[in-house]
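For reference, the structure I am asking about is given below.
Chains shown are a subset, placed as in the full complex.
Chain lettering (A and B) follows the sequence in which the chains are written, and residue indices restart at 1 in each chain.
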Amino acid sequence: MENESYVKIISEWDIVAARQLGRNVAKELEFGTVDQARITTAISELARNIYLYAGQGEIRIERINGRDKRGIKVIAADNGPGIQDIRKVMEDGYSTSGGLGAGLPGVKRLMDEFDITSSLEEGTIIKTVKWTR
Amino acid sequence: MEIFKSRYRHLLRSYLKESSEKALYQAQLFSRKSILQQISPEEIISLHSEALKEIFPDIQEEVLLSFDFLLEVMVDYGLAYQEHQSMRDQQFEIKSEIEIAASIQENLLETSIPQIEDLDIGATSIPAKQMNGDFYHFIQEGQSIHIAVADVIGKGIPAAICMSMIKYAIDSLPESRKSPHFVLESINRVVEDNLEEGMFITMFYGMYDKVNHSFTYGAAGHEQGFYYHSVTNSFEDIVTKGLVLGVDQNFTYEQYQKQVEPGDMIVLLSDGVTEARTEEGFIERSVITDLIQKYKQLTAQEMVEQIYRDLEKMQNYEMNDDFTLIILRRKV
């Protein structure tokens, strides 16, 4: 489908590819430069999480339409071991203080919508959306 | 600092040459390291302007001057940021105190679920924050199993301290004074005596007679539970009247009784279960009974845990209140 593209995350350099894909789509959707940087940072964080904790997975980028707005949807999916305690990883302060970066709370702040499902069997799927203003 | 300076210049130079995403990714990694090294944002501005000066020796003087202005703006951002860092350190200290307190509380409030031949019992209680203001307690005495469920209005540390008090108060009641209305009336007085104005506790107290399979109960302003009739495969609310504890020292509580048939279930809960808040607002009570229907093939303990997981997800993992759910099923 033309509206969806994806990048497989296996090595660290795939993080860069995912960022590039996201930035291109964000530019096409005419997000401002600050929002472009934020979307890219969110993608970077999600891809890096896959690379570090799940070993491999993928980042999917979609163009989406709301009622009277357009947006970018970023999906991070992996078959890793799943997140044991989702509430814990959504808490502030743990990742940044340890130098692990923005973490999932950061991703949530950078985007407008955020949804996470995780299980031992099916790995983790994180869906996030940002709308043009 | 010198290392950061040359690293910044190097990264900026390669970005200007290639304009590549890779260079921007490295910018992010750089940023992460500099945050960790407590380099403040105004220092980043200074790194940037110095790097520009070196990369473009012929840069307009006024463009460089503009960075003095930007720097001035960033100093205050840097301060706000440092202030928050110092607050974070304080916060870790308090949090570790609360963690210890929570584990003490867990020890204090520990109660084991009775293992009875004719009954299948499941119970779970999960705090919204670290310390639980909900509480359940099982006591086996003679041919009865006593079940208390309580909820302090309020959450966190104050609520948790109240709960420890309630548990000791229940434990110190002599056996002869442990019928539901007596318990509610004594605890009501304890609460009145010991708690501040404006603190309330809701409580359900029930007594299951293992021989006659009757359930005697009463409640003080507590969230209504459900009774599941196996024969008709239907639910009814466990209706009780009674003021919350801590308001009127002399209140007399009513007592009710139900005959429990094989396959019937008694579902007790705190309002944290029914007042789960999703994006569309509070859930309907029917959501709970639907979940019980859905999972009724499981053991009582599996049911309460599975229902918690479903409701946790519905709320997007942001629990607003302590959650306590108990299911008793009379086996066939």
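Convention: contacts are C-beta pairs under 8 Å (C-beta built on N, C-alpha and C of every residue); 3 or more make two chains touch, one makes a residue touch a chain.
Because the structure is a prediction, the values reported are computed rather than measured.
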Copies of each displayed chain within the entire complex, written as a formula: A x2, B x2
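Convention: only the chains that are shown with their structure count from here on.
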Gap in Å, rounded to a whole number, between the CA centres of chain B and chain A: 27
Contact set on chain B toward chain A in their complex: 21-22, 24-25, 28, 32-33, 35-36, 88, 91-92, 313, 316-319
Chain B-facing residues of chain A, complex: 13, 15-17, 19-20, 23, 40-41, 44, 86-87, 90, 93, 96-97, 99, 101, 115-117
